[in-house]
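Below is one structure, written out as structure tokens; the observations come after it.
Missing here is one protein chain; the remaining ones are kept as they sit in the complex.
Here is chain A:
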């Protein structure tokens, strides 16, 4: 451990306002971060945590003409006295989107890009690259094309690119947002090892704190108005609590699948499989990446041609991870009316039930992500598709958004709609699902009652799933 001499980051009454906003995003924030600390910035969506992080690595205010007041010192020097690019070799950052952090084809070239940026002499580059690959355990990926890596591996490469600059501080901007819980846990363990080896100071922005276990020492909480509302030792967080819900399964079958199989270009995507979902049932489809989940979803709703078997249902809708992919018109109302199946009356009725009234004339691209999903579901229901397949709706969502999704499914389910949801998030599945469909390597393992799956750790592990926290809490206690 290095002796603690002076704080690496020191903020005193720092406020920040975007030039186009009337209200400040950050309000008089003061705190110090010492060398070797592991700090997390938490708070609700839109509270300015990411803005604060961007002030620390000097992406702001230069990139947004933002107005800063107060005193912000990095390594004892006022932040605006650092030249562009100069601070980034001491304060490195890993961002959330694994697909938008790289500009070169291979891992080695990406690392070299970073070294060229900070003008490391050429003789030294080789040893730095070898060194960081060893440190991060990525030796085997040196010449791998980054685009072929999985999300978790890309985040490791992004971290290696940050560490190769030999920084003192590592900023993490929701690095787990696009990862499934299994991969996320692995990344957290890996970061823990790295921090122990290097003694780095870590400052992270995160909304899924439950995934980090005991990683952090200290938590700095921001309130909705961008003021500091807490600075305390970190305690492991429980997962989000979703409300309890009674089952709404009705007796009639909504979708019955008989020995369905799909071949694409002569290759079998998944083996013949059969299951039945009833009206009002919520099922989760889970399994490792590349196991055929998305293909099954697309085959069910008719995007992919099936090569054998039958699907009986009155209509199956599909909501992709980005709901805006479905949108074709310039207002929410037109979006629901697009196919022309539903009468104006039933569209009005649907608008009310989905609470789309206030945005009915808005452009579907301009509403919030949660509202986009409502519009997408509305469009599917207007098209007479009472069974809704959702592809990864939980990925990259914060607690508020997950609750919103939960409530949306809850409302629809009570009205007899059936859901098949692809997700890696077992906490969400435990709260929302009646049943779980497991698939692995294109082979359907089976349909299980949700409660049975959570306690079967071997079954979960075989499908790369992490049991939900407090899985047993839902079971009656033995008194």
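Quick note on the criterion: contacts are C-beta pairs under 8 Å (C-beta built on N, C-alpha and C of every residue); 3 or more make two chains touch, one makes a residue touch a chain; residues count from 1.
Going forward, contacts and distances are computed from a predicted model.
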item: Record-based protein name (UniProt) of the chain missing from this complex, from "Nitrate reductase gamma subunit", "propane 2-monooxygenase", "Energy-coupling factor transport system permease protein" or "Cytochrome d ubiquinol oxidase subunit II"; value: "Energy-coupling factor transport system permease protein"
item: Omitted-chain contact residue, chosen from A:72, A:107, A:120 or A:381; value: A:120
item: Omitted-chain contact residue, chosen from A:84, A:140 or A:233; value: A:84
item: Contact with the hidden chain (one of A:227, A:253 or A:339); value: A:339
item: Absent-chain contact - pick from A:36, A:70, A:105 or A:288; value: A:105
item: Residue numbers in chain A that touch the chain omitted from display; value: 54, 57, 59, 63, 84-85, 88-89, 92-93, 95, 97, 99-105, 109, 112-122, 125, 146-147, 158, 161-162, 165, 171, 298, 301-303, 317-318, 320, 322, 324-328, 338-339, 365, 379, 383
